[in-house]
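With one protein chain removed, the remaining protein chains of the complex are shown where they sit.
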Amino acid sequence: MSAVLTVENYTLDYRTGWGLRRALDAVSLSIAPGEVLGLVGESGSGKSSLAWAITRSLPTNAMEAGALRLGAEDLRTASPQQLGAIRGRRIGMVFQDPSTSLNPTIRLGEQVIEVLMRHRGLDRTAASAAAEAALADVELRDPAALMRRFPHEASGGEKQRVVIATVFACDPELILFDEPTTALDVITGARILDLFGRLRARTGVAALYISHDLGLVSRVADRVAVLERGVVVEQGVPADVFRTPAHSYTRVLVAAVPRPGHRLVEDTPPATTLLTATSISVRYARKRLFRPAPPAATHAVDFDIRRGEIFGIVGESGSGKSSLARALTGLAPFTGAIDLDGRRIAAMDRPYRRAVQIVFQHPDASLNPRMRIADILSRPLRLYGGDSAEVPRVLEEVRLPASYASKFPHQLSGGEKQRVAIARAFAAKPALVICDEITAALDVSVQAQVIELLLALRRAHGTAYLFITHDLNLVRQIAHRIAVMQEGVIVETRDAADLASPDAHPYTAALLAASPAPIG
Amino acid sequence: MSDNLLRRLWRTKQGRIGAIVLGLAALLCLFGPNLAPQNPEAIDFLGRFRPPGAQNWLGADQLGRDVLSRLMTGARSTIPLALLATLLGTLAGAVIGTLSAYLGGRWDEAIMRSIDAVMAVPGLLLALLLVSSLGKGSLNAALAIAIAFTPGMARVTRSVALSVRAQDYVKAAIARGERGSFIVLREMLPNVIGPVVVETTIRVAFAVMLFATLSFLGLGAQPPASEWGLMVAEARRFVHQAPWIILAPAIAIGITAIGFNLLGDGLRDALNPRDER
Partner (left out) sequence: MPARWLIRRLLLVSYTVLVVSLLVFGITQVLPADAAVALLGENATPEALAAIRLRLGLNDPAWLQYLHWLGAALGGDFGTSMRTGQSVAPMMLVALSRSLLLAGFALVLMLCIAVPLGIWAALRQGKAADMVSGMISYVGVSLPEFVTATLLVICFADRLQWLPATGYIPPGEDFAGSMIRLVLPVVTVSLMMIAHVARMVRSEMIDVLHTDYIRAARLKGLSGQRVLLRHALPNALLPVITIVALDVGYLLGGIIVVEEIFAIPGIGRQLIIAINTRDLPAIQAGAMIMALTYAVANTIADMAYAALDRRIRYE
């Protein structure tokens, strides 16, 4: 049985101003007909470089060695004409974000039709009919109407289905998936994966599935390969790799995957209420002369957080969970009432601002690029009656060396920056820290370290967290109670332990079904 | 930090060429009259329209004055005023733009719509109108250019300030209850300055051209000054007999403007965080 794709001893370097930078180091992989190979790695592991190499779209400063073969054909020596016949026809590609991989100025239908005309030799009428059939195949309702729409007039899930329909319509030998669900909401992503499963069963296509998410890949793939800084450190059947990882890096990755069954917090917080939010509604803009008012981001949301509690809020993008965080920190206008320690907060005064701190999602944007770490940390210290002499202690608390005080943010890695942001929040000795998707921009292994740090800080200071996330598995590991938000409303609030009980809200059940626990 | 910036500026090709050109221009502005081989005002009727040669390296003009010497002294009456005009315009624009971004809401809308409306008058026309009412002369021309530049700079500053204001580190400062002055001066200003400096540098090139144009039209520097635009205007009648009188100042204006354009682009690259690491 000959392989569909063979990567043999493939090495890739990029020429940079500072010499060669190795992206892939003697990688050998093969994909059999009908097989799905999962490729897992964190940012910088070289997984995207491999996709570029296979599709022959490397930047001009790339230097290669080794072999890349599609069937018996050598991809590295293929002429532009040969590549034109391979791309889209024999190798299909599904990208991470359908809203950037579809051309914004061309109707969706045309973007399918052009491929069918090119690769199946159809005329426009036949291609149009075939496109409609292809869109129906990916379970889109009313394909004819969708074909007349522009990408911005379709939802993310619809767009990704159009991309998948285009790929399958040409009946390729191999499909490259580059994180195809990462940019989508949890439930939409899960449906796309189900769709791929059905299409795969019907067509028997082979695929290379690239992802940072080991848990996800192990559900999709027949085999997984783990990539660490350009080197394939482990290959095997997902269940085996998961249960008995051989390489130390795989062990780190496996341990970092959040498992809802594996609680990281065992204590129960006291019953004293720390913060009560009553009827919080956030609306960003009023009606103006020529513009109708936009819909409210949250509608009359109520919740309370106990002293030292980890209170989780989960929801998909646009559910209003971040607006809630902004309201609680005085960053968004809102109506409703906030009580802290039984005191009604009329205006955001200093004691309240000190007690309630926030950490943002993007560590790059949350630290001023023109300030040294020492200046960034000494502001809250001085503001809340501390002393800049405490900066080394504050850094030590987040496990960063004191020498970092003199550095600028751009000299730090993403995880280190997020630690500084956490240190800045804790410098004020807060009672509540709002964590707004603080691990979403980080790699899994770094995420695990940041979570571990948060829990250690809580043990030391008894701080409560309002933990906002889209990752249900993660929040189920650490939160005491979880509120589920949908379209600006909290649909229910439950103890983390009985979130999965049968009487849960249908939306909660749908979210749970879309984020199954990883195998192993 | 600023050491670092200069080093990165020097590393860009545009920045290096721009810095060299403008370094020479600065030398001319400072020491031009001392370095000039002859007296720029000395009239020599026997040497009228003398072509470039050993006696007058760039030739002599209609009154026999040495073109090179006039060019070297003229740098002083061209470049510093253009620079001053741009700085004044930037300052006024930055204040209005920052204020607009800071006030936000209806005020911001009203200020920006008015700025858009004022920008419907082409820069040169606005400058012409202003000079005609202020009176002819170099200083008035510079003032007119400053006013003509203000709306554009206000727009640039505002958009930069708004994008900085939306950054999480500013939100963090607001959330922890910093004073407004701290947020504007310490958190926002250092991040706003970079792009505004780039825009200002490129605008100096426009100011040099605009200033020369006003002089050319007879509204800026007045004879017998050796301002470059005025030199071109005076030499126009003698294009046929002695094109070198006109070529020298024309090329000088072009090179100076190119210098500022190159320096601005070099600064933009040097300030771009993508070039870090």
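Observations on the model:
For clarity, chains are labelled A and B in written order, and residue numbers in each chain start from 1.
We adopt the following convention: a residue touches a chain if its C-beta (ideal position, glycine included) is under 8 Å from a C-beta of that chain, and two chains touch if they have at least 3 such contacts.
For clarity, every value in this text was computed on a predicted model and none was experimentally measured.
Among B:Leu63, B:Leu129, B:Ile193 or B:Leu271, only B:Leu129 touches the chain that is left out of the view. Contact between chain B and the unshown chain involves residues 113-114, 116-126, 128-130, 132-135, 205, 209-210, 212-213, 216-219, 229, 232-233, 236, 239-240, 243, 246-247, 250, 253-255, 257-258, 261-262. Of the residues in chain A, those that touch the hidden partner chain are 55, 57, 80, 83-89, 91, 93, 95, 97, 100-106, 114-115, 118-119, 150, 152-153, 163, 166, 290-291.
We take it that only the chains that are shown with their structure count from here on.
Between the Cα centres of chain A and chain B there is a gap of 47 Å. The residues of chain B lying in touch with chain A in their complex are 1, 167-169, 171-178, 186-187, 190-191, 273, 276-277. Note for the complex: chain A touches chain B at residues 326, 329-331, 348-350, 353-354, 357-358, 360-362, 365-371, 379-380, 383, 410, 421, 424, 428.
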